[in-house]
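A short write-up of the structure that comes next.
Just one protein chain is left out here, and the rest sit where they should.
By letter and in written order, the chains are A and B; residue numbering begins at 1 in each of them.
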Amino acid sequence: MSSDRNYEREFVRTFFTSPTAVSGENSAKMLQSAAQLRGMQAPDTWIPDNEDATAPSMRAEGVQNLVEVVSEHGADFPGEIHPRVVWHRDDPSTRYEGFKQMLEITDPENGAVEHIDGFVIPEVGDLDDWKKADEFITIIEHEHGLDEGSLSMSVIIESGEAELAMSDLRAEKGKPSNNLERLFLLVDGQVDYTKDMRAMTPTGELPAWAELRHNTSRGASAAGCIAVDGPYDDIRDVEGYRERMVENRAMGMTGIWALTPGQVVTANEAPLPPKTGSWLLELDDDEIELDAEDGRQVYDGDELSLEQVGDDSYVLRVDGEEQELDAEELHEELLDLTTYVPSMDDIVDSMEEFEAAKEAGKGAIAMTQATTLVIDGVEVDIAKDRMWDEATYQAAMTPVALFQDVYEHRPDQHDALEEMYGEGIVERAMAVGTDD
Amino acid sequence: MSSDRNYEREFVRTFFTSPTAVSGENSAKMLQSAAQLRGMQAPDTWIPDNEDATAPSMRAEGVQNLVEVVSEHGADFPGEIHPRVVWHRDDPSTRYEGFKQMLEITDPENGAVEHIDGFVIPEVGDLDDWKKADEFITIIEHEHGLDEGSLSMSVIIESGEAELAMSDLRAEKGKPSNNLERLFLLVDGQVDYTKDMRAMTPTGELPAWAELRHNTSRGASAAGCIAVDGPYDDIRDVEGYRERMVENRAMGMTGIWALTPGQVVTANEAPLPPKTGSWLLELDDDEIELDAEDGRQVYDGDELSLEQVGDDSYVLRVDGEEQELDAEELHEELLDLTTYVPSMDDIVDSMEEFEAAKEAGKGAIAMTQATTLVIDGVEVDIAKDRMWDEATYQAAMTPVALFQDVYEHRPDQHDALEEMYGEGIVERAMAVGTDD
Partner (left out) sequence: MSSDRNYEREFVRTFFTSPTAVSGENSAKMLQSAAQLRGMQAPDTWIPDNEDATAPSMRAEGVQNLVEVVSEHGADFPGEIHPRVVWHRDDPSTRYEGFKQMLEITDPENGAVEHIDGFVIPEVGDLDDWKKADEFITIIEHEHGLDEGSLSMSVIIESGEAELAMSDLRAEKGKPSNNLERLFLLVDGQVDYTKDMRAMTPTGELPAWAELRHNTSRGASAAGCIAVDGPYDDIRDVEGYRERMVENRAMGMTGIWALTPGQVVTANEAPLPPKTGSWLLELDDDEIELDAEDGRQVYDGDELSLEQVGDDSYVLRVDGEEQELDAEELHEELLDLTTYVPSMDDIVDSMEEFEAAKEAGKGAIAMTQATTLVIDGVEVDIAKDRMWDEATYQAAMTPVALFQDVYEHRPDQHDALEEMYGEGIVERAMAVGTDD
């Protein structure tokens, strides 16, 4: 019942461009090693880059390297391959150059085209500019005997006008004189966007651009595309990269640029629901994962303390503030302080339960998550209720749908997924929610 | 001088849907008790819900229950009644079902129609989809002998395309082939929106969706509608619900969904200016209300300390940092640390003062708010000045305009309001700003 997607894949986790160009020193070797990645090491989409990272004088060589590596290794590469060519909304000769690069890469005589899924067009402007790239790809399809619309097109949003264009995409893409249904990924390119917006920060770090990411995600949702966040420069900062992805997923942006094979692994794994659930303590400005011991959740730190001082009387201290509470008040207070991160297993359980209720004619049911907290040796049983209706159920489906999408399109990751979750859960996760 | 509103009401505080469906166990009883709410317990708009909370097989029964309860209790219900019917941008049979539900509910033979103010249409998509619902309502008005445009239409924004549609609403609503001037509430539906955007959070909690709320508020402002925030799931968390409303009002979203009668009361009261003003101490990450004692504002905590160490010499300690200041510097420092939350009385005073100045040919005047702070026994007089010009005056009018709107349309709340403010203030608040 949701908006039609342009392609079968609904989620793309990784948009992998090595920061090294497709031409220049060592580039052939690096291209080959990227093409031979497998499993969690291999991205959902690999973007051999013949734009920014390649000096202008080396781009002809770049196309040749790219064609050689893709024709040799493309058949075995488990993800999709979408080379990035040059393009610029303000420069016709750059656009013509991009056209020629695509024409050459897809020349049937070069043997690469059957492994090319589409192209990435950087620096697009208004929708009329997107249409120029679309038209070139249409011409290429006709010249090379490919089906019209068989090559996808992804764009990098790195100007104000491209951000605005995403609002009109849904209305334009059905028109008979274009093939914009080929649009696949909408990718934020924050470095050039920052330049285009004349934005500055004291340290030269990139602004957060939350509104851009929202608008990209919304544009993707409305036009059947997939939203992908830009490069995360500080490649040593794995924790920061993970946090950025948590933020992005909360905006509906499921993919992220990866600059290194290490970032690919992190970005492939991050959006999948965890194998085991966990309880969090949410303090003022801190989130602490509790230690699960024999089904009980133990807190060991000293930001919180609890003492039983009478039959029905407890003293709870949080952040230096003390309260005396009876058992019921304590229960309430601890409910407020805790939250649960469900496992894949939990999510599948809840969905199956709701599906059964719906068949029995119920519109809404309560789901309960219970555990025993242990704080300073004092044990407290808590139970969190949440009402589920059709909308809750549909929203909870998203991480499962992502899992199903990955499982279906990435057989090379089956082993890793089964090792991660166990076979039983994989099977149930693949079965749930599929009759809608 | 501001944009024309589609309806006389400019503010709606409460959008009340019980989480229980209009059909199923206990539903008739719950519907009746909702219909009999009065005063601060009764919402501005009541939305008997025949969509998500009702299982698909029970919706015919839902319409019957709804018609019975509204025809029996509707005449005495003090708020407006806007049933929610089924609808989906991607499903013609759901839309046709929604049409039939509305046709039945408004059938003059059923006796409910004279108490029905409009309908809530969920899951709308592009503006062309909104127009389909609008057209059905127009047909219904003609079939049942109602004036064209007499039924309002409110929509739930729960997809990217609906969010985008709000940008075009202002331009479309005047066109001769629609009656979109009937649009009343733009309501964010964050659960389904989250699903539609493919968004995920680790705990399953809803993302904050600040941009969506901004865009809804802006769309409402531009098209003469009223913006309403979605359901706040954690119905025990009154403080969180209040904080959400403070955030919303700062975005121009004056209404919020209420799931329980308790939330209705909270949401009815929250946007009204307080009876008494209060001084706040704004520390690094804390906001502390000072105790008013005999017109002096006393601080008792230990995050701040003050000592007079000489004739014109003070030591002020804030967050562990000590400064030695003379009387003037101390005054400056304390001005920076304090802020005033004006009462209804204060606001009315300021507006009357500015109105008088304007008549006397002055464009801008300074308003002063003075008090005596008492910190560790040391007394310091402070006075805050603020320049008022026409724009300040107009912006300060908003809470008063909200009060006037409530007072005019909710006679059943007069007692509560007079008890809250006293009769004199109510009278002056109703008189101010009305000759513009």
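Here, a contact is a pair of C-beta atoms (placed from the backbone, for glycine too) under 8 Å apart; a residue touches a chain by one contact, two chains touch by 3 or more.
As the structure is a prediction and not an experimental result, all values here were calculated from the model.
Considering A:103, A:197, A:341 or A:430, the position touching the chain not shown turns out to be A:197 (whole complex).
Of the options A:45, A:106 or A:159, the residue whose C-beta touches the omitted chain is A:159.
Across the entire complex, the residue among A:10, A:126 or A:376 in touch with the chain not shown is A:126. Among B:251, B:304 or B:420, only B:251 touches the chain that is left out of the view.
Across the entire complex, the residue among A:55, A:309 or A:370 in touch with the chain not shown is A:55. Within the entire complex, the positions of chain B that touch the omitted partner chain are 1-3, 10-11, 167, 170-171, 210-211, 214-215, 217-222, 246, 249-252, 254, 271, 280, 332, 335-336, 339-342, 358, 361-364, 386-387, 389-392, 394-399, 401-402.
Seen across the whole complex, the unshown chain contacts chain A at 19-21, 24, 52-55, 57-58, 88, 90-91, 126, 159-161, 163-164, 167, 189, 191-192, 194-205, 207-208, 211-212, 233, 236-237.
Keep this in mind: only the chains that are shown with their structure count from here on.
In this assembly, the C-alpha centroid of chain A lies 34 Å from the C-alpha centroid of chain B.
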